[in-house]
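Sharing a structure with you now.
For this view, one protein chain was removed and the others were kept in their places.
Order of writing sets the chain letters: A, B and C. Residues in each chain are counted from 1.
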Amino acid sequence: MSYWKEIIEGGWSLVEGMRVTVRRLVRPVVTVQYPRKQLTLSPAYRGHIEFKVFPEIGTHRCIACGTCQRTCPSGVIKVQGVKDHARAPKVATHYMIDFTRCSLCGLCVECCPTQTLKYSTEYQLEEESRWDGVYDLMARLEERRT
Amino acid sequence: MSNRETITQKLQAMLPADDVCRDESCQAGVLFSAQVPLAKLRDAMKECDTAGYYLESITALDFEDTFELVYHLNCYEPRARVAVRVLCGHDQSPATVSDIFPSALWQEREVHDFFGIEFVGSPDMRPLLMPEDADCYPLRKTFGKVYAYHKRDEIYG
Amino acid sequence: MGSEMASDWIRIIVGLIIVLAFSQLNALFLVWLERKVAGHIQLRYGPMEVGPHGILQTIADGIKLVGKELITPLSADWKLFVIAPVLVFMPVLVAFLVLPFDENLVIRDMNLGVLLIFAFSTLSVLAILAGGWAANNKYALLGAIRSVAQNVAYEIPLLLAVLSVALMTQSLRFSEIVAAQCRVWFIFLQPVAGLIFLICATAETNRAPFDIPEAESELIAGFHTEYSGMRFGLFFLAEYTNMFIVSAVATALFFGGWHGPFGFSFGLPGIVWFLLKVYILLFVIMWVRWTFPRVRFDQLMNFSWKVMLPLSLLNLIVTAAVLKFI
Partner (left out) sequence: MAEQFQEPVVEQIYTLNLGPQHPSTHGVLRVLLDLDGEFIIKADPVIGYGHRGHEKMAENRTYKQFMPNSSRMDYLSGLLYNHGFVLAVERFAGVEVPERAKYIRVICAELNRISSHLLWFGTYIMDLGGFTPFLYCFDDRENILDILDRVTGSRLTYSYCRFGGVNRDLDGEFISMTRAFIERLRSRWTDYHNLVTKNVIFIHRTRDVGVITPELARQYGVVGPNLRACGIPFDVRKSEPYEVYDRFDFVIPTGTKGDALDRYNVRLEEMEQSCRIIEQALDQLPEGPHINEVAPFKVKPPRGEIYFAFESARGLTAYYLVSDGSPYPYRCHIRVPSFGNLQVLTEVFRGTLVADAISILGSIDVVIPEIDR
């Protein structure tokens, strides 16, 4: 008797399963056709880093202290700055990141004493060579300002 | 009697009082820590096995004067972790415990990979995580970039 | 007599050309359909980019497959390896000869049509065995062995199910079997046989949940692990064409062939009814595939020998007894 019972119960469980899938078949899909339709990014999205532009001075506030450079676990950041004269505050002139090795931990943003770094929201970062992954943040900043 | 009391008593009976240390609060995550001489390692582990403990991890520490093997054992009771610590000179070879705890086999292989410590009597000492042709022991403090290489007393003294 | 022979030959040749064109196009369409069905069952679109709703996707894939290098492994038995994909496709084409698409739309209405289809569809397992064996790959061999065992096991209940239909109509000619269903389809008279036939046909065509010869999570791709390019493509097309054939046979044997339900045709020609039913069955096969996990090999065998075979025998005996005493 259990033989028949198992066949019937087993068969019914298969029918139940098929009911689940067919109900999904007529439901609207949940995916989007990516390049044509894009989802909105989360407000906290962490892309590569970028300079903030402070409206009151119209540019970044990086003082090239090198904290980010030392904190970065992967040694991605290279920053250089100059002083106009001996008493003047240091101002960054070069800021390069090697995004190919970045692990997006965000420690640089947090440790920055002048809060001049932020996360970019770019994510379509296709490049042709490894060197294209090295970003010059200064140049990017100029590009954005103009 | 619970497993943790059994093993505490057994190990206390086996070792001099200086070598064992019990911390009810488990601040360092370990209830009971026992410094076992190399020769008594297998005895201590057998006691743990009969007390119903399982082997959680085997790891080694490389000090300037010696290696130290740390065996963490645990049982399915709250806050019952036992650490069995064995000093093992750079030229000494501890006995394997893989016949007592089968899980030790891979962990010993891993320690062998990283520290080059040979376990006497182990049926299988092939490299586990390292490539088959590796000729270095990466977690030794003589390999690669190293910030500090201390004697044991400088940390635990 | 002579002119009749000639017209017969012309009929066969024209038929073959139509069959070749139809089976290929149909297989391409089925691949697309399967991907669409799978997509929508899984709450995604499936192919969308090539052509409207991706209808040309499989053609693009076919072109890609044709362009790919045909790799023959060094250790393979290359003669068998090359011939196996061709072998797997031939019996599939032959089966089209006797399929009754409509009352008069049969390429050759033989009195042993049903037998011919099953005789030839059994051949494809030889090709699978040859391919799996010749590849000299353990996964391929395992797949081939599984395939043979599975086909042998499921052939018997399949034929027994067909036999009970043949008993009812006293014929193995498709046109007669279909004609006998002009009022009531045999699925209502022989529900057990119909179900057995469908299950066994799924197993015969190596479709999920009986796709253990391919079993991508166990055997990577089973018997066609080592095949690349259009050789793989032929296996693929053969699978889909096989699906079409078993659905067509099931339609002819159990679902009234070109007849509408209960003798009402609603003014539609027979071929529309026939194809409609075939595609509904195909959809069911796909639906099943995208719903169930795969059965294990020994369970598959147990199911065949312990459930399907006794059931089909019982069904046959009951059918025979009923026919005898009524």
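Rule of thumb we're sticking to: contacts are C-beta pairs under 8 Å (C-beta built on N, C-alpha and C of every residue); 3 or more make two chains touch, one makes a residue touch a chain.
Worth saying up front: this structure is predicted, and the values here are computed from it rather than measured.
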item	value
Contact list for the unshown chain, restricted to visible chains	A, B, C
Residue touching the undisplayed chain, where the options are B:I7, B:V30 or B:M45	B:V30
Sites on chain C contacted by the missing partner chain, in the whole complex	38, 41-44, 138-139, 142, 208-209, 211-212, 215-220, 290-299
Touch residues of chain B, complete complex, unshown partner	26-30, 52, 54-57, 59, 61-62, 70, 72, 74, 76-79, 81, 83, 101-103, 105-107, 114, 127-131, 138-139, 143-148, 150, 154-156
In chain A, positions touching the absent partner	6, 9-11, 13-14, 16-17, 19-21, 24, 30, 42-46, 71-73, 103-107, 110-111, 119
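As a working rule, only the chains that are shown with their structure count from here on.
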item	value
Contact graph of the chains (line, ring, star, complete, other)	other
Taking each chain's C-alpha mean as its centre, the one farthest from chain B	C
Where chain A and chain B are represented by their mean Cα positions, the distance between them in whole Å	42
Geometric centre distance via CA averages, chain C-chain B, whole Å	62
Shared interface positions of chain A, touching two or more other chains	none
Contacting residues of chain A [partner chain C, same complex]	7, 14, 17-18, 20-22, 24-27, 29-31, 33
Chain A partner contacts - residues on chain C that touch it in the complex	37, 39-45, 48, 287-288, 290-292, 307
